[in-house]
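Only one protein chain is missing; all other protein chains are in place.
Chain lettering (A and B) follows the sequence in which the chains are written, and residue indices restart at 1 in each chain.
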Amino acid sequence: MTAATIGQARGRPTRPRRSPWSLVGIGAFLAITWWAASREFGIGFDLVSVFTNLTRGASILAEFFPPNWAYLPRTFEPMLETFQMAVVASALGCGLALPVSFLASRVSTPNFPVLFANRTALNVVRALPDLLYALIFVAAVGIGPLPGILALIFFNIGVTAKLMSETVDGVDPGPIEAANAAGGNRTQVVRWAILPQVLPNYVAYSLYVFELNIRASAVLGIVGAGGIGNNINTARKFFQYDNLSVILIEIFVFVFVIELVSIWLRRRLV
Amino acid sequence: MIRFLNASVVYPGGVQGLKNLTLDIPDGQMMVIVGLSGAGKSTLIRAINGLVPLTSGDVLINDVSLRGASQKQLREIRSRIGMIFQTFNLVKRTTVLNNVLMGRLHDAGTGRSLVGWYRPADVEIAMQSLERVGIVEKAYVRASNLSGGQQQRVGIARALAQQPTILLADEPVASLDPPTSHVVMRDLQRINRDLGITTIINLHFLDLAKVYGERIIGLRAGELVYDGTGARADETVFRDIYGRSLTADDVMGQEAPAAIPG
Partner (left out) sequence: MSASPAPDPSVRPLPPARRAKLIASLALAALIVWSLVTVGIEFDRILDLPRGLAHIFNRMFLENGPEWSFFPDAVGGMVESLQIAWVGTIIGAVLSLPMGLLGAKNVTGGVGSNVMRQVLNAIRAVPEVLLAVIIFIPIVGIGGTASAYAGTLAIGVHSIGTLGKLTAEVVEGIDPGPVEAARAVGGSPAQVQRWGVLPQVMPEIVAFWLYRFEINIRASAILGVVGAGGVGEALQQAMVFGRLERAGIIIIVIIVATILIDTASAWLRRRIIEGSGARRAMGDELAEPSLAGTGAARIDTDAG
């Protein structure tokens, strides 16, 4: 007997057919990509232009160097404003997000229709980009840091409450049962059985949102909502690339430092 | 006095938790419930404090019907019924004392419990409960740092802090090793005798049931099939309740040690 016939005698299984869905998925993916990148239907993206543009752009890029360090002191106050916007918006936004997240979790809000309404509202709030909120608030209260802070508060609530509500969905139900069995009402159950379980996550999410806010508030000024974004607008309108590069470097350093602090804080708190 | 009057529980999905249960439990009694998994032990216990609502029939706690009770009344009733769990159900991240203070939630009110400013009287009750189970020195230790037996004792202290008239125990020793199980069972027995609290315990170790059960109830498929003393319950009785012959898993198999370990 040869090896082949031995195998046959033992009944080798046939190779399982690859699920048609994965082929459909891959096909759809390629089709969408082609459609999105094509010139007729899409954005007209092709790799060749990337390189031709790079050479053309090299001359513009050269204008970024050397950075105009003399401009630096004039950026301090706007950067400070950026920082303060982020602090205030994170504090208020994350603070408000906590009760909102309990309203949007099936663990703490068992009433289905109410839960669904809350979740939908949260999804809508979360769907709007921060800059869009800034546009709306600038139209509502004028320019300055105020609309920026308001915009970020809404944005923060969207992000934090969504993350927190998913965390709350996953808590250990045991202490909740114990708190109910002891005669606690809904608020007490949330405060003592759920909150202690999710507090570490809450702190981590808040730090993360703060990092997001630092970056975001640097941008919001472009539509007039305060912070360094104003300077960016001015500089680009007047093609002051050397100023822009100073701002860019500054933002980068700032974000980097905040991240280091945040990592250190997270390690200390855990 | 706890009275079940033709109580039935049918879970969504059709599973029958309790079937026409009629039962009286006088004050101060120590009652053990035995039966296979799914026989209705957990359902019966949770029907007493309303965590599982009845589908038909009624359960009366000191002549107050649970079926007609509002949420507020239900919480009031529950505040006088302590419960301990197989998995202890402690809040792991916080201190032992905070866990025991959960027993004071109802009496402390929403405002105080929200900010954690309990009255000295409440803290005193919590401390005394910890002393009664013998682990007061761990009051400020994080709950997750305790052993299983210690965590269950915190659970008992939490229940005691409610100053209850009834104590429910759902498989309190199933997660513990034999010596610790005996310690916990003895604590429950002592609490029952010293404080006169009606104590109802689910057990699945039959030898434990025989030793500690002043009265034993046997459940099978949601129905009451045995009601008698621990002394009268022998192997034939248990086989009847289980509907099958007994296996080694049904007994813990270790005698209570003469000297109680620390």
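Operating definition for what follows: contacts are C-beta pairs under 8 Å (C-beta built on N, C-alpha and C of every residue); 3 or more make two chains touch, one makes a residue touch a chain.
Worth saying up front: this structure is predicted, and the values here are computed from it rather than measured.
Checked against the hidden chain, the listed residues A:Leu96, A:Ala117 or A:Ile222 yield one contact partner: A:Ile222. The hidden chain makes contact, of the residues A:Ala104, A:Ile157 or A:Ile232, with A:Ile232.
Within the full complex, the residue among B:Met30, B:Val183, B:Leu208 or B:Val237 touching the omitted chain is B:Val183. Across the interface with the omitted chain, subunit A contributes residues 32-33, 35-37, 39, 42-45, 49-50, 53-54, 56-57, 60-61, 81, 83-85, 87-88, 91, 123-124, 126-132, 135-136, 139-142, 144-146, 149-150, 155, 159, 163, 166-167, 169-170, 201, 204-205, 208, 211-213, 215-216, 218-219, 222-223, 232, 236, 239, 241, 244, 247-248, 251-252, 255-256, 259, 263, 266-267.
Although one chain is not drawn, its touching partners on subunit B can still be listed: residues 127-128, 131-140, 183, 186-187, 190-191, 194, 260, 262.
Rule of thumb we're sticking to: only the chains that are shown with their structure count from here on.
A straight line joining the Cα centres of subunit A and subunit B is 47 Å long.
The touching residues of subunit A, when paired with subunit B in their complex, are 172, 174-175, 177-185, 187-188, 191-193, 196-197, 199-200.
On subunit B, the positions that touch subunit A within their shared complex are 49, 51, 75-83, 85, 87-94, 98, 102-103, 105-106, 110, 113-114, 155, 158-159, 162, 168.
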